[in-house]
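Missing here is one protein chain; the remaining ones are kept as they sit in the complex.
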Amino acid sequence: MPVEVHLFAAARAAVGESMVTAEAGTLESVLDTIAERYPDFAAVRPRCSFLLDEVACTDPSALVGDESRVDVLPPFAGG
Amino acid sequence: MPVEVHLFAAARAAVGESMVTAEAGTLESVLDTIAERYPDFAAVRPRCSFLLDEVACTDPSALVGDESRVDVLPPFAGG
Amino acid sequence: MADPGTAVNNGLMGEIRLAEVTETVIDAPTMERLVEDDRAGAIVSFSGNVRDHDHGRSVETLTYEGHPSAEAVLAEVAKEIEGRFDLIALAVSHRVGPIPIGEAALVAAVATAHRGEAFAACQALVDLVKERLPVWKHQVFSDGTDEWVNCA
Partner (left out) sequence: MADPGTAVNNGLMGEIRLAEVTETVIDAPTMERLVEDDRAGAIVSFSGNVRDHDHGRSVETLTYEGHPSAEAVLAEVAKEIEGRFDLIALAVSHRVGPIPIGEAALVAAVATAHRGEAFAACQALVDLVKERLPVWKHQVFSDGTDEWVNCA
């Protein structure tokens, strides 16, 4: 039951997938896993905000358990 | 060739006419003449601005010659 | 689409697409269409509508009267706003005569590259129209009394 990481806009473009899976851990470890697998993600990552199970999460040490969902949101550009 | 005094909105309502004539003189003397003839004009007069031959005139001693036109403009309320 | 640089309306050129005083119905969508432009990133419009109440009193009928110079003054106001802001286009119309409740007395629209300028320019335009336009509002209330607004 891995973590689902959903990628949007520039983050999806960098990874080339709209969803990838990672092992449970912390928000930081999940994102590190993606950055290792997809080097282009490293450039967009510092500008992104994150949702953990649909709630904004700014703590890199937040626990991301099995079956959790992480959303990776690049800077908004609406309007 | 008297002065034509054109009255608008509340000034016209006070006088009961949209145009009255007065003898040449100063802006003040012309307005005094109207106030004497139409007592209700006295209440609205202090709130009005005036055009002398289509140009704004704020000087009571301005000369209003024969065939001149004075416009009496109550406070604007557009929009 | 017409070249906005040569758009002519009401004898006015360029950025000022319309500045009119009219006895006919006016509305914001018409002004918005007049300022449409491929360069425009933001369009802000204002519609000032006739209300059925004023200071708690029920309004029965409402009539605007305009001085003969009103349209010329409106054109001057439009030019002053054009000079003060970075506009792509501007349109403004004031209605005179009897106006049914709910219909517009003053409508304006501005088009700009960026939104902050559009809000600022449209608000300044409406404020300046209110200040300068020689137009008067006459209200008849449900109780039969009447007033010239700002002159009570």
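Should a chain be cited, it is by its letter among A, B and C, assigned in written order, with residues numbered from 1 in that chain.
In this section, contacts are C-beta pairs under 8 Å (C-beta built on N, C-alpha and C of every residue); 3 or more make two chains touch, one makes a residue touch a chain.
Given the structure is predicted, the values throughout are model-derived calculations rather than measurements.
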Exercise. Would you mind listing the shown chains in contact with the chain that isn't displayed?
Key: A, C
Exercise. Decide which residue listed in C:E32, C:E60 or C:E76 touches the omitted chain of the complex.
Key: C:E32
Quiz item: Which of C:T22, C:S47 or C:T61 sits in contact with the chain that's absent?
Solution: C:S47
Quiz item: For chain C, which residues reach the chain that was dropped from this view?
Solution: 28-29, 32, 36, 38-49, 51-53, 101-102, 113, 115-116, 118-119, 122-123, 126
Quiz prompt | For chain A, residues in touch with the removed chain | solution = 8-10, 13, 44, 47, 51, 54, 71, 73-79
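One rule holds in what follows: only the chains that are shown with their structure count from here on.
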Practice problem: Starting from the mean Cα coordinates of chain A and chain B, work out the distance between those two points in Å. | Solution: 75
Practice problem: Any chance you could list the residues of chain B touching two or more other chains? | Solution: none
Quiz prompt | chain C, residues touching no fewer than two other chains | solution = none
